[in-house]
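So that we are looking at the same thing, I have put the structure below in structure tokens.
As you look at this complex, bear in mind that one protein chain is not there, while each of the others sits in place.
Letters A and B mark the chains in the order given here, with residues in each chain numbered from 1 onward.
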Amino acid sequence: MSELLDYQQVLLDLLETPGVPGYEREISDKLESLFRHFTDRVHRDKLGNLIAFVQGEGNEPRPKIMVATHMDEIGLIVNQIEKGGFLRFTQLGGFDPRTLLGQEVMVHGREKCLGIIGSKPPHLSTPEEREKAIPMQDLFIDLGMGEETVRKLIRVGDVITVARKSMRLQNGFVAGKSLDNRASIAALLEGLQELKRLRVQADVYAVATVQEEVGTRGAITSTYGIHPDIGIAVDVAHASMPGVAADLGMKMDGGAVIHNGPNIHRDLYARFRETAAREGIPIQMRWLQGPTATDGFAMQISREGIPTGVLSIPLRYMHTSVETVCYRDVERTGKLLAHFIASVDRTFVEGLSCYLND
Amino acid sequence: MKEWISKLAVASGPSGSETHVRDILAELIQPFADEWHVDVLGNLIAFKKGIANTGKTVTLSANMDEPGIMALHVEANGFVRIVPIGDISVAGLIGERVRFVNRVWGVVGVEAGKSLKDVTFADLFVDIGAESKADAESLIPVGTAGVIDRGSFELGEFRLAGKALSSRVGCAVLVDVLRKLEAYPHDLQIVFSVQKEPGSRGIKPAAFQSEADFALTVGSAKAGDTPKAERSNLVLGKGPAIKIMDRGIIVPPFIKDMLMETAEQHQLPYQLEVSADQASDAGAILLSRDGIPVGAVSVPVRYLSTPSQVVDLRDVEHASRLVLETLRRYHTT
Partner (left out) sequence: MLLKRLTEAMGPSGFEDEIRRLIYEEVRPYADRVYTDPLGSLIVETGESKPGPRVMLSAHMDEVSLMIVHIEENGLLKFRPIGGVDPRILVSKPVSVGKQKIAGVIGAKAIHLQTQSEREKPIGLDQMYIDIGARSKEEAEKAVSPGDTAVFMTEYQEIGERRAKGKSFDNRVGCGVLIETIRKTFDIPVIYAFTVQEEIGLRGAGPVAYRVNPDMALILEGTVCFDVIDAPEHGTGTVMGKGPAISVIDSSTIANRKMLEHLVQTAESAKIPCQYRRVSGGGNDAGRVHLARNGILTGAVSVPTRYIHAPSQMISLDDYENTIRLVEAFLRSVEKGGLQV
């Protein structure tokens, strides 16, 4: 439908777009126009999940595959305007308050206002204070405006994002905020691009879900609404660095991460591995002993139960404003997703409830 | 409304044993509802048929339960051991009078030699005046729930103090709205839910069956206007709070805006609720089936986790008007 987009460049732009849980409209609008390169059938459900439908070529009834990539990012929200116009805030999703000190933030009020999360200079801190992490409730935002102006522009409930320009690092590495989970959205776009070259039987519901960071809420309602035969969540996985256990740290530039464990349907896991081997896509394994902390958590137990798979992109410094991925891993994940989708037919789907045949 | 609130507040309704408060509510709504029933979980669900056959359903909900205690063991000497239901303070129970739902009274004691800060529920017991195990067991079968026995009373000109106000003000608002609402185009469901305290359990099946197109929950939020209170911008008497978020929900922005515009249009005072540590039934409604758009109105309450909560009746009146006007506004949109 249009010329090939450079999705790495697209990703850098997506990273800078705000999308706090419950307030995903701005990122959602950007994604809608990107999804429209692949289909005219794009809609939002009641929670704001953005759903792009790409029809397959198989005979009806076609398998329904839902791919969930959450578009929200962890954010903050104003809960009090204090004397002098300083803002207090709480969080939407799990920040480490220690990473917030001294950050520049954007407060999305009647106007967008840039502010700084203030910190006490070392000259004034006692040695004991410097030993302690400051809890979030004691942090404040300074907008550089008088209280009267602040009250005109900002209200309790306005959301806040970290102001961070995205960056290219060496060797195809990319850094910025909200790579969790915009990296997976880039993988989805790469995948949809790849799918155009493939023959696909299944109907695909590509979903940019909302509110994952506050408890996979968007996936709960969108999975119920779509009622897919297969649910795939694409998210990010911790990458290795000193101090991280061998089985928990994935390798940067080591390939797409395939999860396996109780949350994952064995046939989907096996099909991912076969597909990767056939297409020569590098992969790595992440073993889980319980449910994943991804949209796959909710998808698997929707309605009568949905066969679920989870792919991930290795990422360092999760839930900070300097999250880092290697873009080659994004491409590999997208490619694996596309070739997996292309491999699904009716027979495969029908076999997913059969645990008694072998 | 003051009378209803007082009556509802005194009634017992520990989560899972809401019969008493439910009976009072059923009587209050009966004149204004086309029909009502109690579901498997114990939710009281009333219907009012819409006059316009719009095919749409609007649900109003308020939880009717309250934290309490449950008898789980009777000792040889007739003392009753208890466990908590919902969020109830151990230290706050010591020396309290409790009323079990079968109308047996008792006094809460604590094992001797325990320092107050180390007391757990396992150290507490209830003395019901029994002289033997058999005596106690006949009075309090295992599984009997109870609440702290407190009446309610007026505090100053506008305020009310008592137990369980945090849920019962919402119930009173719903009754008031149902009473005042003229013929309504959409089908209306009024849900008085059970078991909110242990984690919004009752509302889940109630929301599932409602298949509502729109819902409003009325509850309460912690006020922050007392000495050294935890940070909160909510103040008693400055109007009901329109919920922006709590632990279980981020209210869809268009609903929050609709509530705010309604309040402004009718010159009703309001505040905005951002609470990180409280939860409401609204979250479970939002996530029912493929999502139910839901908003929430909260009455500010002081001393939330104690048996002496305080509300301002003007906030309750304004909450009722806000819900009523929002319903009217919704049917025109």
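The rule is short, and it goes like this: a contact is a pair of C-beta atoms (placed from the backbone, for glycine too) under 8 Å apart; a residue touches a chain by one contact, two chains touch by 3 or more.
Here the structure is a predicted model, which means the values were calculated and not measured.
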Query raised in the report: Looking at B:M1, B:A26 or B:L41, which residue reaches the missing chain?
Result: B:L41
Report summary line: Sole touch to the unshown chain from A:D29, A:E129 or A:D247: residue A:D247
Report summary line: Among A:I306, A:C326 or A:V344, contact with the omitted chain is made only by A:I306
Query raised in the report: In the complete assembly, which of B:R22, B:K163, B:R201 or B:K222 touches the absent chain?
Result: B:R201
Report task. Write down which of B:M70, B:A161, B:A276 or B:V297 is the residue touching the left-out chain. Result -> B:M70
**Report entry** Touch list for chain A against the chain that is not drawn
**Finding:** 245-247, 260-265, 285, 287, 289-291, 300-307, 352-356
Query raised in the report: Going by the touch rule given at the top, which residues of chain B touch the chain that is not shown?
Result: 15-17, 39-41, 43, 70, 72-73, 75-76, 81, 83-85, 122, 142-143, 195, 198, 201, 204-206, 208-209
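Basically, only the chains that are shown with their structure count from here on.
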Query - Where chain A and chain B are represented by their mean Cα positions, the distance between them in whole Å - result: 36
**Report entry** Residue ranges of chain A in contact with chain B within the complex
**Finding:** 21-23, 25, 45-48, 77-81, 88, 90-92, 137, 155-157, 211, 214, 217, 220-222, 224-225
Query - Complex interface listing, chain B residues touching chain A - result: 231-233, 244-245, 250-253, 256, 272, 274-276, 286-287, 289-293
